[in-house]
Structures are given as C-alpha cells and as structure tokens.
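A quick write-up on the structure given underneath.
For this view, one protein chain was removed and the others were kept in their places.
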Amino acid sequence: MTPTSFDGLMPVVIFMGIAVALFWGGHFASVLLAPSKPSHLKSTPYECGEQPVGSAWSMFNVRFYVVGLIFIIFDVESVLMFPVAAIFRELNDMGQGAYALIIFLSFISVLIEGIAYCWKKGDLDWVKSFQVSHKKRS
Amino acid sequence: MFLQVLFLLSATLTIGCGIAVAVTRNLMHSCVFLLGTLIGIAGLYATLGADFVAVTQIMVYVGGIVILMLFAVMLTGGKDFVSRAQNLLGLAPSMGNKWTFALSGLVGVVFILTNVKLLMSVASSLPTKEINNELPSTVNEIGHLLVKDHVLAFELSSVLLLGALVGAAIIARPRKQ
Amino acid sequence: MISLTSYLLISLFLFVLGLVVMIARKNIVAILLGIELILNAAALNFVAYSRYVTNNLDGHVFSLFIIVVAAAEAAVGLAIVIRFFQIKESTHIDEATQLRN
Partner (left out) sequence: MNQTVVSYLAQYEFFDSLLALFGGNQGLLTFVIFMIFCLAIVGMCATIGGLGTYAERKISADIQARIGPNRVGPYGILQFLADGVKMMTKEDVMPFSADKFLFYLAPMLALVGVFATLAVLPFSTGFTLSDMNVGIFYLIAISSLVGVSVFLGGYASNSKWSMLGGMRGASQIISYEIPVTISILAITLLAGGMGFGTISAHQRGLPTNWFIFHNPFSFIAFFVYFVGALAETNRAPFDLPEAESELVSGYHTEYTGMRFGFFALAEYIEVFVVCGVGAALFLGGSNLPVDLSFDIIPLQLVEVVIFMTKALLLYYVVIWIRWTFPRLRVDQLMSICWKYLTPIAIFNLVGCAIWVVLFNGKSVAQLLMGGGH
C-alpha cells in the first residue's frame, strides 16, 4: 500500500498540463469573445507612433553575452556544490568535518578566483567601454 | 502506470523536438526545439530515478546553455538594423540544402542499421535484473561519491570551469576600436 | 516495465539526429546544437546503464560531469562564434579558413 517514489513527479506533470490547458482555454475564450478587426496599422510594431525602421532583430552589444557567460559558469559550479552541501552536516557528524571543509573551501576558492578575475578585467562593469573612450579623449 | 505515461510523454517530446531541431530552417526555432528535447531528456532521467541529474539537466541546459545560445543567435543575427537572411529571416543558405540533408540522412540510416544490430545483441546478453520502484535518494550518494571516489574530478572541474570562464571572456570581450 | 532497450533506442536516435544536424548544417551555432544533442545521448546512456546494469551511481556522476563539460564547451564555442562573426560578419563554417584574422 505504499505509493512508489515516482508518484512525487505526478503533480509536476499535472501542473504543466494545467498550464498548457489554461493557455489554450484562455486563447479560445478570447477567440470566441473578443472582436477581431485586423488592420495593417494596428499590427505595426509600436514605436511611439513613428513608422518602424528596419527589423528589431539586429545586433546587440556583446556584454549581454559576457554576462550570460559568467552566469553559466557560476550556475554549473553551484550545481556541483549542491550535493556536497547536502551531505556536509552528515560528514561533520561522522567526524570528517575538516576534510569536507577543505574540499568545499578549495572548490569555492576557485570560484572566488573567477569572480576576482572578471572584476579586475572589468567584465562586471556595465559601462566600461564608454569610460575607456572617455578617458582617451580627455 | 504513471511511469509509463511519463516515459511516453518524455520520449515523444525528446524525439519530436529532436526531429524538429534537425528539419527546421530557422535557427531561433531550432534553439527553442532543442529546449523541448532537453526537457524531454530530463523527464527520461526522472523515469530512471535519477532525480538529481534530471534537475541538473534542467538547471544547466534550460537555464544556462539555451539562454546562452539564444543570446549568441541574436548577437550573430544582424548588424545595424539589417537582419541577415542567413540566420533569422527566411530560408538560410547556411542551414543546409537538400544535398547536405541527403548525405547526412544516408549517414544516419547506415549508422542506425549498424547500431541496431549491435544493440540487439547487447540487450539480449544483458542479465535481466529485478528493478525495484522504491528508489533511495540519489542526492546523498552522489554527494558521497563526489567527495570520496571522484574528488579529483570534482576539484578539477572547478579549474576547468575557471579556464572556460577566463578563455571565453578573453575571446568575447568587447574590443576597443 | 520499461526496458533498457527503449532507452538505448531513444539515445541512438538522438545521437543520429545530432549527427544529421552536424553534417547537414553549415551554420556554426547549428553545429553546436548538434553537439549538444550528441552529448545528451551519451549522458542518457550512462544513466540508463547505471539503473539497469550496475548497482552504483557512478553513471550519474559521469553524466553530471558530461553536463559540466557541455556547459564549458558551449560557453567557449559560442564565444568563438561571436568573435568570428565580428571579424567575418558571417557564421558560415566554410568562411572559417584561416587560423588568424
């Protein structure tokens, strides 16, 4: 009579199903209820009344990518730290606290090195390139 | 029962979105279908009882790699308000033509034929073991493995990530013109 | 009960799809997508074998490290793609014929 461990996943699937159903339900409700008089002017992208120039899918500044890059490295490191953190207390109770602390701290120190490097090189500054060019001019 | 349903859902999502990744001509859509494939694989991990790996899959891939890829597609999409036909709009020459697809399809078919033969013999020679549905928590055991058996790989992976961060930051950093 | 073979078949199919993407596409980002598919197929095999054949969780740790390496690979690979685009204004793989500038 004990439910299996996979039952814990059922609410996740049900909630995802409810979300999808709610989306399409709302969509069809608005198809039924809402007026639909499309016109070219109405479906122009909003640019405060001006005619849009070109497409919005254009090149963006590389610093968005640099932020994403720093994020993904930290994300992966925190993922690896999670199981170690979860058994940290257990190891400490087993009398291996010092060992676990050394493992943990040496891992984190590399993480700190990464953030220190990015800080030093100015990857964490949003307006760095602007300041550099400003200094040159003066 | 629920396990089978979950397996079928995940497998359909994985394979369907995987095929869509291969066929669609729009790079942005391709990335989004890859997202579906990765979520499907996370579901497959969950049916294998690998809860921690499943969540790691979602965390790293969905939260990280796919967003990074979307950023990269945006950054290589166009310049000065002109979208490059190559990436974002319409049919792209760099997304393959019928000759490359025919060639790769041939390679794929040959690969599948050889491997299915191999796989069947592997599967028939495996000892059929009783699988219990009551799984213990994988988190604690993975933690113990990481700090005992695989402690070198654990520490080295942080160094690898540091190297990746430094290298990629040097490559991608905005240059002074 | 779901058999090991079904997982192996899914993984094989995924691997072939990744191969198809890598061969058919000439766009570097699309090729990276194919690599992700292949890495995922390998990781899925590790976890499936660890559940059905061995009794320990070494397979889980392996796929964990595969995911870590995939993240590092994607970060560096996409950085190269972006730098390449800044120089050549293209992401076509046939344009990459020089090792410097």
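All chains are identified by letter, namely A, B and C, in their written order; residue positions are counted from 1 within each chain.
As a working rule, contacts are C-beta pairs under 8 Å (C-beta built on N, C-alpha and C of every residue); 3 or more make two chains touch, one makes a residue touch a chain.
In this text, all values refer to a predicted model and were calculated from it rather than measured experimentally.
Asks: Using the touch definition from the header, name the shown chains in contact with the chain that isn't displayed.
Replies: The chain that is not shown touches these displayed chains: A, B.
Asks: I need the residue numbers on chain A that touch the omitted chain, in ascending order.
Replies: For chain A, the residues touching the absent chain are 1-3, 5, 7-12, 14-16, 18-20, 22-23, 26-27, 29-31, 33-38, 40, 42-48, 52, 55-57, 60, 64, 67-68, 70-71, 74-75, 78, 81-82, 85-90, 92, 97-98, 100-101, 104-105, 108, 111-112, 115, 118-119, 124-127.
Asks: Applying the definition given at the start, please give the residues of chain B touching the unseen chain.
Replies: 1-2, 28-29, 32, 35, 51-52, 55-56, 58-59, 62-64, 66-67, 70-71, 74, 134-139
Following the convention adopted for this analysis, only the chains that are shown with their structure count from here on.
Asks: Roughly how many whole angstrom separate the Cα centroids of chain A and chain C?
Replies: 21
Asks: Based only on mean CA positions, could you tell me how far chain B sits from chain C in angstrom?
Replies: That gives a centre separation of 6 Å.
Asks: Residues of chain A that contact two or more other chains, please.
Replies: 62, 65, 69, 72-73, 75-76, 79-80
Asks: What residues in chain C touch two or more of the other chains?
Replies: In chain C, 64, 67-68, 71-72, 74-75, 78-79, 82, 86 touch at least two other chains.
Asks: Touching chain A in the complex: which residues of chain B?
Replies: For this pair, the touching residues of chain B are 2-3, 5-6, 9, 46-47, 49, 52, 56, 59-60, 63-65, 67-68, 71-72, 74-75, 77-83, 88-89, 133-135, 139-140, 142-144, 146-147, 151, 154-155, 157-159, 161-162, 164-166, 168-169, 172-174, 176.
Asks: Report the residues of chain A in contact with chain C in the complex, numbered from low to high.
Replies: 62, 65, 69, 72-73, 75-76, 79-80
Asks: If we count contacts the way the header does, which residues on chain A are in touch with chain B in the complex?
Replies: 2, 4-7, 9-10, 13, 53-55, 57-66, 68-73, 75-77, 79-80, 82-84, 86-87, 90-91, 99-100, 103, 106-107, 110-111, 113-114, 117-118, 121, 123, 129, 132-133
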